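Every protein chain of the complex appears in place save one, which is left out.
Naming follows writing order (A, B and C), and every chain is counted from residue 1.
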Amino acid sequence: MGKEKKPKLKVGVVGATGYAGAELVRILCGHPHVDLTVLTSRQYANVRFDRVYPALQGHVDLVCEELNLDRLTSACQIVFMALPHKVPMSVVPGLLAARKQVIDLSADFRFRDVGVYERAYQPHNAPELLKQAVYGLSEVFYADIQTASLIGNPGCYPTSALLATVPLLQADLIDPTTIIIDSKSGVSGAGRSLSLGTHYCQVNESFKAYKVASHRHNPEINAIASQIAGISVAVTFVPHLVPMGRGMLTTQYAQLRTNVSADAVRECLQDFYAQRNFVRICPPGRLPETMHVKGTNYCDIGFELDQAQRRVILISAIDNLVKGAAGQAVQNMNIMSGLHEAEGLAQTPYPV
Amino acid sequence: MGKEKKPKLKVGVVGATGYAGAELVRILCGHPHVDLTVLTSRQYANVRFDRVYPALQGHVDLVCEELNLDRLTSACQIVFMALPHKVPMSVVPGLLAARKQVIDLSADFRFRDVGVYERAYQPHNAPELLKQAVYGLSEVFYADIQTASLIGNPGCYPTSALLATVPLLQADLIDPTTIIIDSKSGVSGAGRSLSLGTHYCQVNESFKAYKVASHRHNPEINAIASQIAGISVAVTFVPHLVPMGRGMLTTQYAQLRTNVSADAVRECLQDFYAQRNFVRICPPGRLPETMHVKGTNYCDIGFELDQAQRRVILISAIDNLVKGAAGQAVQNMNIMSGLHEAEGLAQTPYPV
Amino acid sequence: MGKEKKPKLKVGVVGATGYAGAELVRILCGHPHVDLTVLTSRQYANVRFDRVYPALQGHVDLVCEELNLDRLTSACQIVFMALPHKVPMSVVPGLLAARKQVIDLSADFRFRDVGVYERAYQPHNAPELLKQAVYGLSEVFYADIQTASLIGNPGCYPTSALLATVPLLQADLIDPTTIIIDSKSGVSGAGRSLSLGTHYCQVNESFKAYKVASHRHNPEINAIASQIAGISVAVTFVPHLVPMGRGMLTTQYAQLRTNVSADAVRECLQDFYAQRNFVRICPPGRLPETMHVKGTNYCDIGFELDQAQRRVILISAIDNLVKGAAGQAVQNMNIMSGLHEAEGLAQTPYPV
Partner (left out) sequence: MGKEKKPKLKVGVVGATGYAGAELVRILCGHPHVDLTVLTSRQYANVRFDRVYPALQGHVDLVCEELNLDRLTSACQIVFMALPHKVPMSVVPGLLAARKQVIDLSADFRFRDVGVYERAYQPHNAPELLKQAVYGLSEVFYADIQTASLIGNPGCYPTSALLATVPLLQADLIDPTTIIIDSKSGVSGAGRSLSLGTHYCQVNESFKAYKVASHRHNPEINAIASQIAGISVAVTFVPHLVPMGRGMLTTQYAQLRTNVSADAVRECLQDFYAQRNFVRICPPGRLPETMHVKGTNYCDIGFELDQAQRRVILISAIDNLVKGAAGQAVQNMNIMSGLHEAEGLAQTPYPV
């Protein structure tokens, strides 16, 4: 990667002590073109970040601050918002007005249709911004991201599902009305907030489904799948919780169009991602495992056919905190800033 | 449960030191109507069982023996076979000839159609016995089991899948051609044999699919689903590996027949299992989790509808070593022997 | 165990929805001589217990109640208190005044010396009861427990440590001034309350020490060790957290008295526990592992000598929620009630 002497980008992270925020800090503090200037945290205002995350002792010496719009606009060019939905839509307008670039990891700017957002979430404060927001699925909307000033960074489940189906939908290799998505996520996806659902003893050595056919990522997937397919698509989506920290595996089922072969599926996927750095198509005979992508920005994709039923079974694996959140957000920052998309993200995966 | 002074059943376990075998020993050594007389193990012949499984110190004082047909026929009335497929079909004919009852946990006697077995496994030595063998899905084939002398005990995946779908197939509430089965199993299902796939570091903190649309339990599920539905059924079946020891959760998707309501699905399931002890239908708003059944013979079943797609999503949870293997085998022994089906199996589940 | 037709004991559990409380419910609902009459829970008052712990569906149909002294005294003979310290000392006097028997799982009645309690915890409301309270380390204070009306049930760490050292201290085989206790506990010991320290992602795949030389179980161990040794003993005690749900392993180091052999240590331990059901001394060449006692009331003890240093290394394993809390409490109830100590606790351990 380049060694040109560009001035560094001044970057802030709002909500830096949640898991997605802390992962942003991890990536950005080692990014060669970034100068991390502001970290905000309501819970840990005035506490050194490395006292909250001792792993980072020696890597970050910033002290967490309260969220303050003036402070952000004076100290940053680019702001990552790593807060729960609802808060960002009150802060982002001010940042954009000050001509800052914003990458929002919440759901607030992921939808073009305010009605879909409001049915799944709540009334929207800044619906006029939805038109200019770009959905940050980096490989799919690369060109739009290059010129965007506001990114709605995708949810982890939509990222893992759409990266596998979008190429096939676009090439019309599958019937969009038959898509069933069975996803499995590690516990870090639930964030750092305390709840019985993230209590060690309630999760450890157990496996369950949750929010069956009612998860908020379902309309998000529907919206993008519909946009790509050119018709209204409603998938069946069931998320599950895996007793592990990081990682997400999504298994998808869809009917193949007539005469579509395994080779056609493979070629379609390979061609779609030929120029991209972070999607790896598994060679025949190998399928993704979450351990292969842990800690990295990769999405690994593999598939098999059920020939008797004419169904394709697509399997994709990501690290939910990296490609599913902070990593993809930084990838989008790179693309928006004219940097190589892999800058600061070229982590060698751990063998085990 | 009864306190009648029946003489105890003399019982042997062949293959006692594998995980299913050891689980049989655990249950049988505390069973009030069982006298455990013979444990065989090729690997640990002449070793005390409780040196192989120190947890059982003070509960079993038997020494493992080599498999010997004369020894088994002279010391046992009932023999559990907990060996990999292929071996049982050479031993079982001799046991039956000596008028012993046999419960075989391998695949050797699960199929009526020898061709299906031979395509999935290998040539069969004793195809003439397949007609008299009863498929030991206790709740579904209860009446046949009562009079059986040879049980083909079901696989763990088929048990978890079929207990949820059989009632709906039988009542024709779902379209049998649309069934997709996404199963997730703990690692103990792979047994005690050493392999890279069960090495701690290759499994821990990872999640993967395996044998996608090619697992040997697929034809087993197809055969029973077809028998119940009265037409040839071929499901799509994808197993996954969960980083935990015990437990299996199966998520199934199927198209509902026209006008079938959630209430109809619930009633169908509740009625089917009203007289049985080990299937619990979750109340509305609750879904199965593997921790609720860990260490027990329960199968918990719950469901949701995807109304937009007219799909039912069935979720079932078992302990793969208990209801998925040893527990169901003992339940079948109880039924064959005229005992209450829960005898020796009425373990209170652990809250956490 | 006996089948005599005694009337059942009416038993209540105060604080039934914490982990120790729920474990009491698990054991007591299957206890042949117990009629479980009252469960209290502030957080879940008026909620069915099996909605809080769905694992127990079909085993308990009680609804949780607010704590009410009149209700307890009218419906129970024996009351288990499974609340954090401080609350019990306000409730127990009323129960004793009503001639109920009480087994308190908090620290409130574990100390004879109110000063020691108050230095480690807080001012004591009912110091006059400390004299009549019996420390419920079942095997060590068996005779006192038989006639007790108030039991201070031991902490999990003291149970695991003292069961190994008490016999050697009593026989003067080790130097009491040299005891170092390095304990490792599963996460369930921290209870069901939410805290960052029990959040899945903060515990999973990590290992740490905590409250080094400052844990409140330290004075508890000191007090009993001093009582047994007949001199003032102050041990060094360091607890650690293991990424697993249940289980505690304690490794202890002490200087052997001159000429004490491995055989002498072994005999001492075996003789001390010869008449007891729940302490198993490992045969030479085998050492305890927590999986061998998981879900049971066992304490497994093993040891090795470091001959060069003349140190004995004692290793003991318990399930922190059973022998370390609810199981030992029920064992004490059995002893107080003239039942066999193992009644309701004779769970066969799981092989894996």
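By definition in this document, contacts are C-beta pairs under 8 Å (C-beta built on N, C-alpha and C of every residue); 3 or more make two chains touch, one makes a residue touch a chain.
In this text, all values refer to a predicted model and were calculated from it rather than measured experimentally.
J.: From the list A:L67, A:V203 or A:M291, which touches the chain that is not on show?
T.: Result: among the candidates, A:M291 touches the missing chain.
J.: With the full complex in mind, choose from B:L24, B:M244, B:C268 or B:C299 the residue touching the hidden chain.
T.: For the chain that is not drawn, the touching residue is B:M244.
J.: Given the full complex, what residues of subunit B touch the hidden partner chain?
T.: Subunit B touches the missing chain through residues 19, 187-188, 192, 194-196, 198-201, 203-205, 244-245.
J.: Kindly note down the residues of subunit A that lie in touch with the hidden chain.
T.: 3, 19, 22-23, 25-27, 29-30, 51, 53-59, 188, 192, 205, 245, 280, 282, 286, 289, 291-295, 321, 346, 348-352
J.: Quickly run down the residues of subunit C that touch the omitted chain.
T.: 180, 182, 184, 186, 201-202, 204-210, 212-214, 234, 236, 238, 240, 242-247, 249, 251, 253, 287-291, 294, 304-306, 308-309, 311, 313, 315, 317, 352
We adopt the following convention: only the chains that are shown with their structure count from here on.
J.: Measuring between mean CA coordinates, which chain is farthest from subunit B?
T.: Looking at centroid distances, A is the chain farthest away.
J.: How would the subunit A/subunit C interface be labelled, same or different, where same requires over half of its residue numbers to be shared?
T.: Same, since most residue numbers here occur in both copies.
J.: Rounded to a whole Å, what is the gap between the Cα centroids of subunit B and subunit C?
T.: 36
J.: Just the number, please: Cα centre separation of subunit A and subunit B in whole Å.
T.: Chain centroid spacing, subunit A to subunit B, equals 40 Å.
J.: Please output the residue numbers of subunit C that touch at least 2 other chains, ranges allowed.
T.: Counting only residues that touch two or more other chains, subunit C contributes 19, 188, 192, 205, 245.
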